[in-house]
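Take a look at chain A:
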Amino acid sequence: MTTLLDVQGLRVSFGPRPAVNGVSFAIASGETVALVGESGSGKTTTGYALMRLLGDNALVQGTAVFEGRDLFTLPEAEMRSLRGRRMSIVFQEPATALNPVMRVGDQIAEVARVHGESEKAAREMAVAMLERTGIADPARRARAYPHELSGGMRQRVMIAMALLLKPALVIADEPTSALDVTVQAQILALLGELKRESNTAILFITHDLGVVAQTCSRAMVMRAGEIVESADVETLFSAPSHEYTRELLAAVPRLSP
Partner candidate 1 sequence: MIAGQAERARRTLGGPAVYAALAVIALFVLVALLAPVIAPHDPFAQPDAATQANLAPSGAHLLGTDRYSRDVLSRLVFGARVSLGIAALAVGIAMTLGTAVGALAGYAGGWTDRLVTRTVDAILSVPRVLVLIFIVAAFPHLSVFGLAIMLGLTGWPAMAKVVRAQVRETAAMDYVLAARALGVRPLGILTRHVLPAAVPQILVAATLAVATVIPLEAGLSFLGLGVRQPTPSWGNMMLDGADFGAHTWWLLVFPGMAIVITVLSINVIGERLREMVDPRVRASR
Partner candidate 2 sequence: MTRLRPFLLARAGHALTVLVVIVTLVFVLFRLTPGDPFLARSQEHATEEEHAAFRARWGYDRPIAVQYVKWVGNFVSGDFGWSHSAQRPVREVLATAFVNSTLLMIPAFVLGWLGAVALGTWQAFRQGRWLARASETVAIGVLSIPDFVMALAALWVFAFRLRLAPSGGMVDVALHDSLTLAGRTADVVAHLALPALTLAVVVMFAVSRYHRAAVLGVLHEDYVRTARASGAAESDVVRRHVLPNALGPAIAVAGILLPGMFAGGVFVEKVFAWPGMGRTLVDAVLGRDFELVQAIVVVSTVAIALGSALADIVAVTFNPRVQLDT
């Protein structure tokens, strides 16, 4: 397996105290890696920083070599050509992450259009992708507005957008936190299928250890802007080496005594 993304010494600050303080990790192509932590640990900021989606008020330092190039030194135009095509992001809150006055099919098609496809081809790809994400009657649904869809369907739309162009890396930022438990399981299964098809690596940002256990092969625990432990999932759950990881595991309620 080749190294897809190599992050060294990532620091992000919005003011005097850094939100992300010297984080280093690597992701191999096709891997599913979890970035675990409580809210405020800096995990979402790490994800946004990689996509260079943080605002002007963020100071980003370090290197992130993706497919051989340092993301932080790329000119904006080249970064734009990577976004959505080679790396993409699935946002946490599908209700607000979709444009309310634009049909969902058009929003999905926009990803293709922006990267060079014709209007017609883009729309066809969008409908095909909707079908692939398990939405029935995709042609009709494509003409719907976000508020006409359920939470689970909206998240499928977001996934369709993120995986439309078969990127090498998908950053999934708490993709199931806003959903019911039953829908969660479906969405996770969907993500698993799609990534296997196109050998996409996933950086799974979450605070839910149950999700980590289900889907990831490796996990990194983050706390106060730093990675405190990084191991494969079995080791992490059975023999955690850092105290914080032990606390996190202990906080998960167990059904059996």
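By our rule, contacts are C-beta pairs under 8 Å (C-beta built on N, C-alpha and C of every residue); 3 or more make two chains touch, one makes a residue touch a chain; residues count from 1.
Candidate selection criterion: all candidates are chains of the complex that A comes from, given by their letters.
Remember, it's a predicted structure, so these values are computed and weren't measured experimentally.
Here chain A is displayed by itself, and among the listed chains 1 or 2 from the same complex, it touches 2. Interface residues of chain A, counted against candidate 2 in their complex, comprise 51, 53, 80-85, 88-89, 91, 93, 96-102, 107, 110-111, 114-115, 145, 147, 158, 161.
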